[in-house]
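Coming up: chain A.
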Amino acid sequence: MLAHLPILQVIVPLMAAPLCLFLNRSKLVWLFALLVSAFTCANSIFLLQQVMSSGTITYQLGGWDAPWGIEYRIDELNALLLLIISTIGTVVLFAAHTSIQKELAEDRHTLFYSLYLLSITGMFGIVSTGDLFNVFVFLEISSLSAYALIGLGKDRRALWAAYQYLIMGTIGATFILIGIGLLYQMTGTLNMADIASRLAEVNQTRTVFAAFVFLIVGVCLKLALFPLHLWLPNAYAYAPSIVTAFLAATATKVAVYLLIRLSFTIFGIEFSFSSLPLQNLFLVLGLVGIFAASTAAIYKTNVKHIFAYSSIAQVGYMIVGYAIQTPTGLMATLLHLFNHALMKSALFLALGAVVYRIGSAQLSQFQGLGRQMPLTMAAIVVAGLSLIGVPLTVGFVSKWYLLVAAVEVGMWPVAVLVLLGSLLAVIYIWRIVEIAYFKPPLPGREPVQEAPWTFLAPIWALVLANIYFGIDTRLSVQVAQAASQSLFGINP
Partner candidate 1 sequence: MLLGLYNYWIVVLLMMIGFYIVIAHGNLIKKLVGLTIFQTSVFIFYISMGNVDSGSAPILAEGVARYSNPLPHVLILTAIVVGIATTALGLALVVRIKESYGSIEEDEIQIQDQLTEDKTSC
Partner candidate 2 sequence: MSLILEIGSGLCLLLGSFICLSGGVGILRFPDFYTRIHAVGVTDTLGAGLILTGLMLISPDGLVLLKLIMILLFTLFINPTASHALAKAALRNNLKPVLDDSSDKGGDKPSKL
């Protein structure tokens, strides 16, 4: 059975999703979904171990060899992403039962879990496949379920946000499809490794160049890179809290993965960075994204909005690391993928707990919560510190490597700007802290209780992970280093 690990990762949640409909009892379905995602979590740990010890795993679906059939190909990068998605998926799901009871109608619960599992399936599929068209199919699974999940939000603006996301997402997916078509036309194959090997002959053609542009733009739409980010804030702000916590931690990460996979594995480093002024473009876009989004976050009054904009800013950091295009820079990006998933899911889950108690995520409603919900607010503070990049938290580790990477290649201005961007994060985190701790509780509101333990357990698990991986960086750094080196073709 050990050889089948890669496919089990995808197929188990895929089969569990329809099974959910058979159970049809909210609590039962929740337990079942939790079990399934815990299984995928364990599975991904095994996979990571296997990849780290014995190198890339391939798996031929249907028993057909690679360019003819579809192939699964798991290397360090994929395994890392799988681990992130499955862990976050499981931890977030733990709180789901409590949260959606407040936020969703009773008869939607089964459908919610089913969609949630499908969404996880889609992401696993994107990450583990080695076939370009398969990426498109699973991309659609994950995004369709994401649209539906966002549309489940209570507020009517959730519908509008989901619609916008749908339009943008479909345009992005269609662009990706065009790009895949152009590539297929020039190489006659859909397998990533095969494309990469055959692309060398036709590298100079304009068609390949167009394919590259379409793929990059499509992925950037999904990635919510700065000028294409318009769908993200509302989608995150009005979706059910659980959905926000899950999507914020994973959806953009998968897009970053695609970007890395496309430019490094398929097109190759030389092509990716020589045909377009990609390095400068992404550096500028990333930095502008950091500043614009952080500034926007400062002026927002809905805490979910604040963190959504901060997500866009964090995507900016990842893109900066990617654009530096040294192994260290890429390593910083990968570390930030991992770390950002940890802190954002903790933040949004804590917000979910707040919404569960006070029914709103408006900043003005937070008054006095510091004393009434001490554990939850403490979690927000710690995760917020991590977001800023204070030492002893994970945020510090990835920013440190980002700075090192920038300084290594002599990009001092970039390093300075990254530091300045972190200062902006201080401001918006401080606003929340100030209102929550230094203002008296709202008059006329009954004292708010601490969040239930089903919330606190996953939140604090994530927060402790934030601190743990901030102190003991061996595991994350080791994996990220291995992944980035293998992408650059350096054998450790």
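Keep this in mind: a contact is a pair of C-beta atoms (placed from the backbone, for glycine too) under 8 Å apart; a residue touches a chain by one contact, two chains touch by 3 or more; residues count from 1.
The candidates came about this way: all candidates are chains of the complex that A comes from, given by their letters.
All values reported here derive from a predicted model rather than from experimental measurement.
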Judged by that same contact rule, which candidate in 1 or 2 sits against chain A in the complex?
1
Over in the complex, which chain A residues touch candidate 1? Could you list them?
133, 136-137, 140, 144, 147-148, 151, 156-157, 159-160, 162-163, 166-167, 170-171, 173-174, 177-178, 181, 184-185, 190, 301-302, 362
